[in-house]
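In this view, the complex is presented without one of its protein chains, the others remaining in place.
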Amino acid sequence: MRTAIFPGSFDPFTIGHLDIVERGLQLFDRVVIGIGRNSMKGETFPLAFRVESLKDYFKSEERVAVDVYDGLTVDFARMHGAKFLLRGVRTVQDFEYEQAMAEANRQLDGIETVLLYARPEHAYISSSLVRELYSYNRDVSRLVPCRLP
Amino acid sequence: MRTAIFPGSFDPFTIGHLDIVERGLQLFDRVVIGIGRNSMKGETFPLAFRVESLKDYFKSEERVAVDVYDGLTVDFARMHGAKFLLRGVRTVQDFEYEQAMAEANRQLDGIETVLLYARPEHAYISSSLVRELYSYNRDVSRLVPCRLP
Amino acid sequence: MRTAIFPGSFDPFTIGHLDIVERGLQLFDRVVIGIGRNSMKGETFPLAFRVESLKDYFKSEERVAVDVYDGLTVDFARMHGAKFLLRGVRTVQDFEYEQAMAEANRQLDGIETVLLYARPEHAYISSSLVRELYSYNRDVSRLVPCRLP
Amino acid sequence: MRTAIFPGSFDPFTIGHLDIVERGLQLFDRVVIGIGRNSMKGETFPLAFRVESLKDYFKSEERVAVDVYDGLTVDFARMHGAKFLLRGVRTVQDFEYEQAMAEANRQLDGIETVLLYARPEHAYISSSLVRELYSYNRDVSRLVPCRLP
Amino acid sequence: MRTAIFPGSFDPFTIGHLDIVERGLQLFDRVVIGIGRNSMKGETFPLAFRVESLKDYFKSEERVAVDVYDGLTVDFARMHGAKFLLRGVRTVQDFEYEQAMAEANRQLDGIETVLLYARPEHAYISSSLVRELYSYNRDVSRLVPCRLP
Partner (left out) sequence: MRTAIFPGSFDPFTIGHLDIVERGLQLFDRVVIGIGRNSMKGETFPLAFRVESLKDYFKSEERVAVDVYDGLTVDFARMHGAKFLLRGVRTVQDFEYEQAMAEANRQLDGIETVLLYARPEHAYISSSLVRELYSYNRDVSRLVPCRLP
């Protein structure tokens, strides 16, 4: 069984993230959405909200799991028996950022990073854009699969 | 069964290509190396040599097939029942080139492109480098898995 | 009156090109589509076809002109009283290519280059993609505004 | 009448910014310099100084307005009847950053982003460079059009 | 005598940094490792540790000096009679970042920036990666030349 970790802060989870998970399910038998708890970055949407709304969203898709982690992504991957990290890339900047991470994760624990291109029509969507629009009371329902609080 | 096409001219097939095929076998049940016949680009190593040496190299790995094609990669993929293209990326330039191709192939036939990062130590290796060194009688045996003529 | 040149080979003219012209008309009073005759590159669709089909397409839009030129784009611009070049950019590679051209054109004749981002959903579309699909008898009617021969 | 917003923090306004405004005036009938108040980023030069010195600098150019805003740039644009954002780009990183913003602004309110290349001789100039040199008491008068306090 | 400054925070100094210093010694008669004190960024490893461990590491290489500085890198360079800055570049992002800095330093004081490519096998190594692994008690001894506290 091939398991992939899809790691991120998902603050919040966007339709761009959803698209990568759905396409990842064509490639992997199981995808674990790993919500990294990052004490540094602060959070806009509470961790509990992010976990619960994602669990609810995927409740009928048993090949998707949702979990929270604190430490290194590779340790989280090992815990779930995953040999793959799944990442969506939109830009050259994403590409280079992931490249260094991927090599670090390969060196550390032999974890393989698999990249999918973000759909062009999603390329401008990011959690930080959603947060900004949300903070100005713009309707962001088209950008996120789970209704925000 | 998940089948991926690994397309290219492979003129010649390098250890960088080999590494992507081997890592692709962790991800897919079957990898078809598709040698595109490109009347435009000319060739340094005869097509027959490229096909036969690769078939010989992978003869004990039944999950790898080697085949030649003329037309669109997506047509070749359909013929082999493959829904995935496997590509190794080394540079930002590769990344952008593949991005347009990937979107074209998704639009045409719903074929998904899966990217793996080239290993850093292979990133400088390309078929054109091997051809250049070979033309000056440099030893390229470390750069190619199949002995060149 | 602000006139912009929209230069290219347009072999063929795609819906990506069309989108830039239409958005350029919001910005400029007049857009001259300049079809560069390039003896080096060869052509797939005859120059006469490209000129006539574009003239026909824009026949009711009097703010668009279609013309052919041989020499430097800046000379063509001067001839049309244009102080601007209009360019669509899709990728980092486009961006850098245009940057050197823009500076050359500014130094030569004070011509200003104005960039618009290609729509994401058009970013994979290029004349060379259309030519390739066309050569394999794929339907490209969704990619070009003018019916191909 | 074509109005463009030229948004930024302008902390401080540099000769690179000035060059974009001046070239923007060739393209647009009116340019509104929009000083975004960003509670997150802190400020080096007081907002009042930035507003007043710019208003003073452009006092004889009635096609330039200077204004402050808090919310989304697209809301500020609508308020000024502007359909365009004007942006100068220096680097690939700028290009990609603006690309996502431009698409977001187009989706939100149909605002078009127009890019001009920074002059090569200005490409190294940024507000953060000026702030750093200023903090070490270096003479920055060549880098800014308005005398700093 | 040609002297180069190799500036950075070195929090901590990695084997990637070491490689650039060693290769710099082929090119320059003397390399001064300049540890910039940056009150903004905070530090993980105490400045005293960084200085002492580096001085100890290079104690038998008299062509390498280690020093701390507060202000502009160009002022530090002048103090050491250095006309060159030595920088290692790994990525496109590094390349563009250094490009603006290099031009600023050339304009300010005629200091020349000399770039060497990071070795591919080091390209993923950064101080921030080491800090992250260290914070999770991973063994980082292969990534740093000086034993961490």
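Each chain gets a letter, A, B, C, D and E, in the order it is written, and its residues are counted from 1.
Simple rule for what comes next: a contact is a pair of C-beta atoms (placed from the backbone, for glycine too) under 8 Å apart; a residue touches a chain by one contact, two chains touch by 3 or more.
All of these numbers come straight from a predicted model, not from anything done at the bench.
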*asked:* Among the chains present in the display, which ones are touched by the chain that isn't there?
replied: B, C, D, E
*Touching the left-out chain: which of E:Val31, E:Val92, E:Val130 or E:Cys146?*
E:Val92
_Omitted-chain contact residue, chosen from D:Val21, D:Leu85, D:Ala123 or D:Leu143_ = D:Ala123
*asked:* Please identify which residue in C:Glu43, C:Asp67, C:Glu96 or C:Glu132 touches the non-displayed chain.
replied: C:Glu96
_Please output the residues of chain D touching the missing chain, sorted low to high._
92, 120-121, 123-124
*asked:* On chain E, where is the contact patch with the chain that was removed from view?
replied: 2, 23, 26-27, 83-84, 89, 92, 95-96, 98-99, 102-103, 112-117, 120
*Identify the residues of chain B touching the omitted chain, counting contacts across the whole complex.*
90-93, 123-124, 126, 129, 132-133, 136, 138
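Going forward, only the chains that are shown with their structure count from here on.
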_Just to confirm, which listed pair, D-E, C-D or A-B, duplicates the contacts seen in A-E for more than half of them?_
D-E
*Please state whether the interface between chain B and chain C is built from the same residues or different ones, using more than half shared residue numbers as the mark of same.*
different
*Out of C-D and B-E, which chain pair has the most contact pairs?*
C-D
*Report the inter-chain centroid distance for chain C and chain E in whole angstrom, where each centroid is the mean of the CA atoms.*
47
*Scan chain C for residues touching two or more other chains and write them down.*
92, 120, 123-124
*Taking all chains into account, which pairs touch?*
A-B, A-C, A-D, A-E, B-C, B-E, C-D, D-E
